[in-house]
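Reviewing the structure listed below.
A single protein chain has been omitted from the complex, and every remaining protein chain is retained in its original position.
This part shows chain A:
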């Protein structure tokens, strides 16, 4: 069978439609370029009633929200998950990596936590501070103008705090704390841990005439039907189209490789259509990869040719290396002071934390080099599958019998409703060359494309950091007058440290740098080896910081897009 070549030559092909791909689409289409977006999953619009889960009640489904088909519960708006049928990945024995993929227009931006933190000046040059990892070839000052523009285009609430490594931005005003968050603020104060308003990309105030304002249903993970939270489709790709941009979206199209010509320059991509399982070729002057750090690395490694025998952009042998995810460890606590709550009001709030703690520690006095921030959850949320499963387990804290049956269970459920708080530490791991993904030549997915094999191990630094998290959480729970729930995870469980990948902040696989021997892209996210291929997902990150990666993906994708526009104008590519 001959591969079907589509005749139109686009200015740019963008592979993937999440944060990085969406931003590139918006900037490049706004600049008048003819753009093709190639997305592996189906079309998705948060306001499409057929796809929408916002405002669904648990009883609208026979499984009441259970996570059978979606890992974060039935209403979560990510098609895909940790395992996707027919699309496996493998591991080097004795190593772990969990890979969350979401194949749909907008990708994982449809369900993410919207925690939108800028990296700080120290985060770009952390090697200068502690000698670990590498510095970025760019500094905060290079990215700041783009963070500013992202804030204004997309919207993020927060407050000006003047903290040196948690830069302020152009914030919308934050929502007032909920009850459990007031308890947290008081508890943290006792330990000298700072608490500031959350920084999340939800519109607490109008930002333009195309997007709605948050109506506080707490369901951002379901993707907002009035576009009051940031999702790539609703906030970048649709506006680019509405703006008159030439944006052609190819959905259900799984990119196999970047195609190249005799000179080794990219000519476009080949993809498999999920609809007929046939291979197609699309042509463009420039290829922008935004398929997610690991997927883009996979495409590059699978793009072997006479000119690029080691895979595209891989003359340095660095594609796939330096893979790193945020660290994560969690604990929940029962807070008697939050018992017997009045249910007289709606406290759904925004779909995430109204307050959080940025990293406060001094690593020079600790046994691990990098920090973490604390995310807080709790409150009187909507019941879903699992609610009240152990209706009176906290009786044990009062020396009362656990279990039983009868009318008393109703009272138990109400007595304890809203009395649990949870903490998640999200921290920085050191990027290491020894942690990587590569092609597993023995295994293909159902489209015949060789899959990724992961090789990732935590070091003592991350484990010690997780221990610090657990000690801190226990202290915070006690400060709040509470009791930690369950056994404290100890050394045998790496202090609850999640598997690599589980925090879904994987970055670093195509890191940027000035030296083509030790990096994959230059500081404009252009492959050292091929000047018309760019990467705008989190692959080019040199390090992850104790922040979340999305706001930096957006800022850097915008910056790279400006560079692409400039280079095209000057006929350099």
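By definition in this document, a contact is a pair of C-beta atoms (placed from the backbone, for glycine too) under 8 Å apart; a residue touches a chain by one contact, two chains touch by 3 or more; residues count from 1.
The rule is short, and it goes like this: contacts and distances are computed from a predicted model.
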Name per UniProt, for the chain absent here [options: "Phenol 2-monooxygenase P5 subunit", "Gluconate 2-dehydrogenase subunit 3 family protein", "YdbS-like PH domain-containing protein" or "Sugar ABC transporter permease"]: "Gluconate 2-dehydrogenase subunit 3 family protein"
Residue touching the undisplayed chain, where the options are A:174, A:313, A:378 or A:482: A:174
Contact residue for the chain not shown (choose from A:186, A:363 or A:479): A:186
Where the unshown chain meets chain A, residue by residue: 42, 47, 49-66, 68-69, 75, 77, 79, 148, 151-152, 155, 157, 159-160, 168-179, 182-183, 185-186, 197, 204-213, 215-219, 222, 225-227, 337-338, 341-350, 380-391, 393, 396, 401-407, 409-410, 413-414, 417
